[in-house]
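Here it is: the structure, laid out below.
Every protein chain of the complex appears in place save one, which is left out.
Order of writing sets the labels: A and B. Residues in every chain begin at 1.
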Amino acid sequence: MVGLHKSEFKNPVINWIDTRMPVFTMMQKEYGSFPTPRNFNYFWNFGALAMVNLVLMIATGVFLAMNYAPNSMLAFDSVERIMRDVNWGWLIRYAHMNGASMFFIVVYVHLFRGLYYGSYKAPRELLWMLGVVILLLMMATAFMGYVLPWGQMSYWGATVITNLFSAIPLVGKSIVTWLWGGFAVDNPTLNRFFSLHYLLPFVIVGVVFLHVVALHITGSNNPLGIEVKTPQDTIPFHPYYTIKDSVGICVFFIVLAALVFFAPNFFASPDNYIQANPLQTPAEIVPEWYFLPFYAILRSVPNKLGGVMMMFGSIAVLFVLPWLDTSPVRSARFRPIYRQLFWLLVISVFALGAVGAHRPQGIWVVIGRLATLYYFLHFLVILPVLGKLERPLPLPESISRPVLGGGKMPGGATAKPMEKA
Amino acid sequence: MRGLKRLSLSVAAAACAAMLAPAAFAQSGDKPEAKAPAHEISTVDIPVPPLPHIDWSFSGPFGTYDRASAQRGFLIYQQVCSNCHSMDQLYYRNLEGIGLSEDQIKAIAASVQVPGGVNDQGQPIERPGKPSDHFKAPFPNEQAARAANGGALPPDQSVLELAREGGADYLYAILTGYADPPPGVKLMSGMNYNTYFPGHQIAMPQPLQEGSVQYTDGVKPTLDQEAKDVVTFLTWAANPEMEERKQTGVRVILFLIFLTGVTYAVKRRVWSDLH
Partner (left out) sequence: MADTAAHSPHPGAGHGPGDGATKRDFLKMVAGAGALVGAGAIAWPLIDSMNPSQDVLALSSVEVNLAPIPEGSGITVLWQGKPIFVRHRTAAEIKAAEDVKLGDLIEPQSDADRVKAGHAQWIVLIGICTHLGCIPLGNKPTDPRGEWGGWFCPCHGSQYDTSGRVRHGPAPLNLYLPPYAFENDTKIKIG
């Protein structure tokens, strides 16, 4: 495909660039006229929200790094200096801190939306798997970012999580020492975590790009879970979804602002305002809320290696989910039994979150085990079997029909036909 | 997890109410096992009552620091707290934030001697403090602090309000929570009984009593008043940005609500030709 691009842009400067490097044509194709199912609900905002959130995290992070000192002697004080002396430092740091929580909220909603509407099913398997890779990268980034303020939770969280790798037979100890760069979490650990915390977001950007490439090959799923059949089923991405996403982005910023300005430490642990002390573990070590369900799974297994494997396994099952779910029907709207089991999964994940926040005693152990059991049962047993047994409801003929009023009106009679698409 | 802990409880309750409700209690105060008072009671088994909720001047989305109260609190810090507790993150110049004038700040700073580098012979020297100096710590290092306090380390107070579950209410509860130990309770040597301290045995002797300080503004120094004043000061010290943060926040949120409304209106109009 060597040769100049025949650009259709009128503006001479844009045309000149586009002829040589058709980025404008590409943007127009992928974000302007891109044919998108017309029946998205607001849950389809969350991909765009995650994108905005990622940009916000990188922007605030870059400016925080200008004042942060990745040294165990200086880190805690440098964060306090950001809060007190740097112009708007408190705003940037609180936005970064709460932005991390918002990022996970947004991505978890995005993920559960995919689960509900079967967005992981053929031909979108790779799209889904790239999403799981992004989630893993986010977790690594968030974990290392949490270490940077060098508070008590930073230190002990780092100790506990890195020690997970000691469960690996034979080489576990060596791996942990290698991760630490010493014989305990210390300055070398902080240094490398800072380096990686700065690097990984850009890796995330790369994988997000692939995620979007894959999305634009298969096209988006939609609440009905049926494929686009006619041009009437789609509308151009711009202006319809650019403006709809903008509404979501505004609401996103309201929630973020409410946290940052009025409850900046809502998600924070008080212990992280105490400087790291290698000689004293806080009475209760609790990871950040977005790790709680995984932490609960870890603790639900009384065996060290088993717990670690179950924890990583809980994400590994997501990788193979497209092949575990045998039902040809995507959307839970037309899967009466799956729909109920989906909510059971949501409940069990929330229950795991609550379990993770409490000491593993009494009833919490029982709840934790039941919820862990259901989590794996759901993916490994129920989904493969259910697809064979469940009788789905009749699927609508096309996307445009139910949108136009359950097929009462003839398709395309009221809406202008979308020429391109 | 200040807010989150409460939230996680309610979420858990919503998720499986019947199962979790009794468990939530078990968590928040380990079951008080009724032992015969004739035996020695471990203080760990005595439940901690819920914290008192004070209506602080800085509570709520429009809250501001009561300057007079914070200044009285600073007086208590100077005369009482600072004998043992450091305040490493603060500079004297920060006191502008509780309404002290530049001259007052200069005088306060000048009243302490701080390390002033070295003289021409290379010997370390001291000089009077300046507004740009950090608050002077009572002890040169942790060992000295422990040695002077029976082995216990008085925590730095710069971010103490943020570093304790319950924040300002907790600090107030500790300051006013000293009491005689219940019958049958034996305290470890050097320890004091406090109703609200986890485990109830606190190394810090009761720091404030009625009349611990003399206020210059005619306010009566009751224990309650002193505790409120010093907690106001400590909350300011941990969150000096709070007033600016809340004021900015109100403006930002009003703007965002407006922008959301306009954007939603545009969305309606853009989509109107589809329906």
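General remarks:
Note that contacts are C-beta pairs under 8 Å (C-beta built on N, C-alpha and C of every residue); 3 or more make two chains touch, one makes a residue touch a chain.
These numbers were taken from a predicted model, which means no experiment stands behind them.
Across B:T43, B:Q71, B:T235 or B:T263, the single residue that touches the chain missing here is B:T263.
Only one residue from A:H5, A:R192, A:H216 or A:H238 touches the chain missing from this view: A:H238.
Of the candidate positions B:N141, B:S189 or B:S272, contact with the unshown chain belongs to B:S272.
In the full complex, the hidden chain is touched by subunit B at residues 91, 93, 120, 130-133, 252, 255-256, 258-259, 262-263, 265-266, 269-270, 272-273. With the whole complex as reference, residues 8-11, 14, 24, 28, 32-33, 56, 59-60, 63, 66-67, 81, 84-89, 91-92, 235-236, 238-239, 242-243, 246, 249, 253, 416, 418-421 of subunit A touch the missing chain.
Here is the rule we use: only the chains that are shown with their structure count from here on.
In whole angstrom, the spacing between the mean C-alpha positions of subunit A and subunit B is 35. Residue ranges on subunit A touching subunit B, taken from their complex, read 38, 77, 80, 83-84, 90-91, 94, 235, 239-240, 243-244, 246-247, 250-251, 253-254, 257-258, 260-271, 273-275, 283, 286, 289, 292, 347, 350-351, 353-354, 357-359, 361-364, 367, 414-416. Contact residues on subunit B toward subunit A in their complex (touch as defined above): 1-5, 8-9, 11-12, 15-16, 19-20, 22-23, 26-27, 61, 88-89, 94, 155-156, 158-159, 162-165, 167, 198, 238, 240-241, 245-246, 248-250, 252-253, 256-257, 259-260, 263-264, 266-267, 270-271, 273-275.
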